[in-house]
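In this view, the complex is presented without one of its protein chains, the others remaining in place.
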Amino acid sequence: MNNKPKIGVYVCHCGINIAKTVDVEAVTEFASRLPNVKVVRNYAYMCSDPGQLLIREDIEKEGLNRVVVASCSPRMHENTFRKTLAAAGLNPYYLEMANIREQCSWVHEDRDEATAKAKKLVYAAVVKARLLEPLYEKEVDVEPASLVIGGGIAGIQAALDIANAGFKVYLVEKTPSVGGRMSQLDKTFPTLDCSACILTPKMVDVANHPNIELLAYSRVEEISGYVGNFAVKVRKRARYVDVDKCTGCGICAQECRLAGRIPSEFDMNMGKRAAVYLPFPQAVPAKYTIDPERCLFLTRGKCGKSPKCADACASGAINFEQQDEIVEFKVGTVIVATGFDTFDPARKPEYGYSDYANVLTGLELERLVSASGPTGGAVVLGEGENAFVPKDIAFIKCVGSRDKSVGNEYCSRVCCMYTAKLAHLVQEKVPGANVRVYYMDVRAFGKGFEEFYDRVRREGIRYIRGNPSEIFKRGDKLVIKVEDTLAATPLEDEVDMVVLAVGLEPRKDAREIIDILRLSQSADRFYLEAHPKLAPVDTATDGVFLAGCAQGPKDIPDTVAQAKGAASSALVLLSSGKVKIQAQISFVNENTCRGCGYCVEICPYGAIDLVAVNRMGNPVQVARVNEALCKGCGACAAACFSGSVQQKSFMDRQILPQIAVLGVMK
Amino acid sequence: MKENGNPYQPHIATVEDAWYETQGDRCIKTFKVVFDDEKVRESWAHRPGQCAMIGILGVGESMISISCSPTEGRFLRFSVMRMGKVTQALHELEPGDKMTVRGPYGNSFPVDEWKGKKIITIGGGIGQAPLRPIIEYVKANRGDYAGLTLIYGSRTSGDLCFKSEFDTYNAANDVCCHLSIDVAEEGWPHYVGFVPSLLMEVNPSPENTIAITCGPPIMIRFVLENLKKLNFADEQIYTTLENRMKCGFGKCGRCNVGNLYVCKDGPVFSYATLKDIPEAFA
Amino acid sequence: MSAEFEPNVVAFLCNWCSYAGADLAGTSRTHYPPNLNVIRVMCSGRVNPLFVVNALQQGADGVLVSGCHPGDCHYMEGNFYARRRFTLLRELLEYVGVEPGRFNMSWVSASEGAKWKDVVGEVTQKAKEAGPFKQFRRDKINW
Amino acid sequence: MDIKKVRNEKFADFLAILGEQKLYAPQKVGESLRFAHVTDSSKVELAMANTTVPPKSIFFPQTETLYRYEMGNTEIQPPAVGEVGIVLGVRPCDARAQVIVDNLFSWDVDDPYYKERRDKATVVGLACNKPCVNCFCLSLGGDPASTEGMDLLMTELDDAYLLQPLTEKGEKLCQAAAAVAEPATAEDLAAAEGLHGQAREMITRKIETGGIPENLPALWENALWQETAASCLGCGICTYLCPTCHCFDIQDEVEGLEGRRCRMWDSCMFKEYTLHASGHNPRPTRRERTRNRINHKYSYFVDKFNVIACVGCGRCINHCPVNIDILEILAQVKEAL
Partner (left out) sequence: MVDVEKLKEIARETVSRDDVKYLIGWRQGTYGFRTAPHFVGTPEEADNLIFSPLCSHNLATYLTLVEKLPVPRGQDPDSRKVALLVKGCDSRAVVQQLIEQGIGRDSVFVIGCPCRGVVDLKKVEAKFPGMREKVSATWGNGTIIFNLPNGNVEVPRQEVLAGKCLTCRYPNPLLSDLNFGEEVAVWGSDDYADVKNLEAGSPQERWSFWEEKFASCMRCYSCRNVCPMCYCEDCVLDRLNPQWVMRSVNTAENTAFHLARAFHLAGRCIECGECERVCPVDIPIMKLNRKLSKEVREKYAFEPGLDPESKPLQASYRPDDKEDFIL
């Protein structure tokens, strides 16, 4: 049924903002002569309560079914007036606004010209209003579960928050244990509390939480669907150890023929492990994993007479027959917390990281000073006979950060402080050590940071402003070539150890998640948030949130804060149980669609798919819009040659008459 | 019937009353319209079965059956199903609004020839629109005809056109009225099933009877089949065709079925005429 | 001619950047010529190139399509598609003899109220120089 | 009525005299030949065998306003049809075609627009001295020197154009041209006769139409329609360019507050032609449309007006992009009968 459009036009004075330049009475009179216009009024402030009341009363009494408000920018008050319509029982999308303030009275001086233009804008709004169609904001149910990708501190925190609120969480971690980078740290700045001490309890909580299903040593393979209804497919990699049987006793690792012969990733390849291993003592889940790339039996099909681990394991947990397992489930929201990689200093060859064993990264030093690290916490370089304790120690900051030459213009935000922390720890551990830091700036912006920096300097650590240009070996010593820019003197500093404060970079495999979730990257290649200020944990895909260093470098407090933000955003959806989807979305006329797929290619949200349908018995494929994914940009509508895709409220047949008015009316 | 004047030029008429017959996507709205020009009102003469080209300036024209009998008064009625550009715009019209009307076009039901016979109409959906004038005409001249039976069905009760009128037909008790819907609905007192089966149920005798059918092509095909089963002769069966047309008087070319122009030779045809024209029921 | 020719320019602005930029120009009370009238769409990617042809046909002397700067599209990619389409459309229009100044495209962000003012000025000026559009304007005289 | 001639060197003057009325003649428009208003008589092209677009475009323009109105107003203003003076250089087949079409446009109701143009116009025909390969007018009762539908027939002789008035209008024209014309001699007439005869000889394509109109519909389900239509593009060139095709569409067009209802050529070869608003199409594929085209010309039209709606001008054959050849179809029809 379609009723005759009866349009009410409301011209706002906006005090004198409009009325001063635009002859509001003349516009009113003009509008009253336009086709289908039933009521025209002008009023001082249309957006005020009495103004809105005018509209409501007319809708109710005069039977208006379309409303044109000629006032300020729709970006300002479209929602206000939509609510007015709704309050009067009219579909809110029967509203069209003519912007006669920002686009007219405020930018033109000549009253006649401005009035003429206002008339034109009102006319264009009237012809569009005439063709408006009611739209309905649909609601979809939200699956009361969440997926968290990445089990670093960000993922752990988000998972715990959501689980504590009573919703199911699937936590997917690609390595055998949760914990992320934080588990590799020794102490944390600025408070110097022990990283493991504060992290381990949370890891255990994750493992034991009834609402959390931990899928460690797993990868997300596929996510389809839309906010509230994501279908997830996860590949649980074979550990070759039956986790139900494994008690975590570690006999297998002791017995392994390769015990102590494989570099430990967790220890930054400085320590050694077996082919069957627990990445670190506090790992969660505390279950062993066989490294399929190293294990003799798995790579060669043979390990001595029989695999020693299997022989040793009392509970018979070793199972070489184990296969990858695909787990599928549905969730309503997704949190991406995949963290970061550290900058690979080999990309700055002048620092000799690849050449000299005594050049370390910050993270390597973290392991070195850690009591659970390869040296048991002793700062010792070299092995066996060559082992020695470095005395002259230099830190170089901003390696791989704020550096256009390696493509990282950003500041990594943690290096200043972890340098201070490590410098402090080294000095504490090596009596008489002579520690200096080469820096460009010190950015001690966080709570307690400046105080900590002060403290470290007071402890005798020297800060030398300069950006070292080269490191080379002279005898046993490493020589740092640098200019002290404060003293303006070139230096050649001879040291025993150089620590590179490497910056943070996106995960090397970050693309994987981009492809799965259609995320975007910002210029720094970290995942792009929906808005840098107002939606810092949201993404362009509804229902998908970011937490931690996956979104950009940050320290643990910020990581945790953001994780809590992401969790709370997810919880808003989960706990309301329903989500509204856009109304001004696109739709396809399946009778005329030819299935060429241009719209499918173009849609930035992957909201359109080609589906097979039957046209009078003939199989054809046509495009179909997934209403929950469409954000209403309309790019698809402009791409469709035959106009078979249209965007609601911005249909070709609604825009063409607007063009006609603006073109024809001089 | 050579006329002077411009046959393309329509008369202006005003909608006096308008109401929805059915709801939904392809809803039907009936308009009662009166010519603005007194002279046109006086001179306009249509016969049951004829149609008129109605339109809206700036939108276009559509051929629509005149769904009232001249016996009803000096006005016209159109029942329009919302299909596309023009009919959609027509549906926006309300009392007081203007439309353009030209016509009347086509032949008509040979009501004079039929005098003394029993008339039975078999309609489906919007197909009842061209049948209504013959019903009204026969009602108005009830004494001239031996009987009037009406068989009408639609998908659901909500799709029945002219619903309110059927009760008055029954009350007057000179019309035998059989209604049906395709699928059962609560509270539906009449037949459930397709029109062709209802026809068999009613089982009219072909004796001195004229059967007129109008509706969707598929229905017509089965009704014809069943009428033959009931031993109706080809000459006793009438139908109307609705091919696309633009001018209404045999110039624009498109409405032909075989060598017949629907606008001039039709829209009313006896089955005897149509049965040998292969295109007629395409 | 006594009165100077005043061109009629139709502009398609994306909601998020250019329309917001134009709003800012308003809020900042910058002044610019009144010849340009705006049709708001959600994204410059929504602008069908045929809108431009149609606008010229229906009486516009100039047309502007404006969106977010590349990389800033609210919908991530819309303006990239728009850029391709309109680069080609512009070539086509000029090839059949539409003056170069008639069809314009601009990137105006939400913060570039001042740029918007400049764009309006420039587009209006170019249309003015090109004169009334006649080539394939719908011709009432032939009716 | 006296037969005259205009010597070649005076022909330009002759055109100038004709040009005192609104004169239409074959000219190159864009890249093709059609009848157009003569503003520069040097552009008139009479040498080419026939125009691509037939002169029906003068009497029945491709787009024609039926009436205008203002939006929101119900006042209807029919346009003035405008002046049509002389249509010069109409070939015999086209002149005859117009007579055939007259039948339709005056069937019961006169088409006022068409009629006014027909009444106003003086048709100056031009005999075909060199018919094209696909001309077959002889088979349809036409002739390269047929005078049907003309007010005056011209024949191009070696050094002059012979003017043979046929109606009062033609006679008037001859008189108006008296200053540049001179009486034709017997030799001139003989020469013309000779040329006409030669032309007849040159027409090699033929079809015997006997039996077709009555029996064509009987071939309804014949495979020939499918075979013929398989390659058809449904482009409608065959109908747009056909001098006897006359179908049109009526549309409303609006600009701003001005509107008009107008008609424009349409073609039975288009799928939209018969498409119902419901999406149902009684002629769903090109097979049915092709069948209708031939049936309409060679049977239905005969049924109504007793004449085949084809004059054998050969345009549909010349211009069909996929070589669908009406003579070939008719030959198959004959075979199938």
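As written, the chains take the letters A, B, C and D, and residue 1 is the first residue of each chain.
The criterion applied here is as follows: a residue touches a chain if its C-beta (ideal position, glycine included) is under 8 Å from a C-beta of that chain, and two chains touch if they have at least 3 such contacts.
The model shown is predicted, which means the values in this text are computed figures rather than measured ones.
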Absent-chain contact - pick from D:218, D:264 or D:336: D:264
Touching the absent chain when the full complex is considered, from D:141, D:234 or D:256: D:234
Chain D residues touching the omitted chain (full complex): 29-32, 34, 52-53, 62-63, 132-134, 204-205, 227, 230-231, 233-237, 240-241, 249, 251, 253, 262, 264-265, 267, 271-272, 284-286, 317, 319, 321-325, 327-328
Those residues of chain A which, in the complete complex, touch the missing chain: 589, 591-598, 601-602, 610, 615-619, 621, 639, 641-644, 651-653, 656
Contact set of chain C toward the excluded chain (per top definition): 49-50, 53-54, 57, 70-71, 77, 80-81, 83-85, 87-100, 104-107, 119, 122-123, 135-139, 142
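Rule of thumb we're sticking to: only the chains that are shown with their structure count from here on.
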Pair of chains joined by more contacts [C-beta pairs], A-C or A-B: A-C
Rounded Å distance, chain A centre to chain C centre (Cα mean): 35
Whole-Å separation of chain centres (CA-atom averages), chain A against chain D: 71
Sequence positions of chain D contacting 2 or more other chains: 71, 255
Interface hub residues of chain B, defined as touching at least two other chains: none
Contact footprint of chain B on chain D as seen in their complex: 66-67, 69, 71, 74, 76, 78, 104-105, 107-112, 217, 220-221, 246-252, 254, 259, 261, 263, 266, 268, 273-278, 280, 282-283, 288, 292, 295-296, 299-300, 303-304
Residues of chain B defined as touching chain A within the complex: 20, 23-24, 27, 82, 88, 91-94, 97
Touch list for chain A against partner chain C, complex: 73-76, 99, 101-104, 106-110, 113-114, 116-117, 120-121, 124, 520, 523, 540, 584, 602, 604-605, 631-635, 637-639, 643, 647, 650, 652, 655-656, 658-660, 662-664, 666
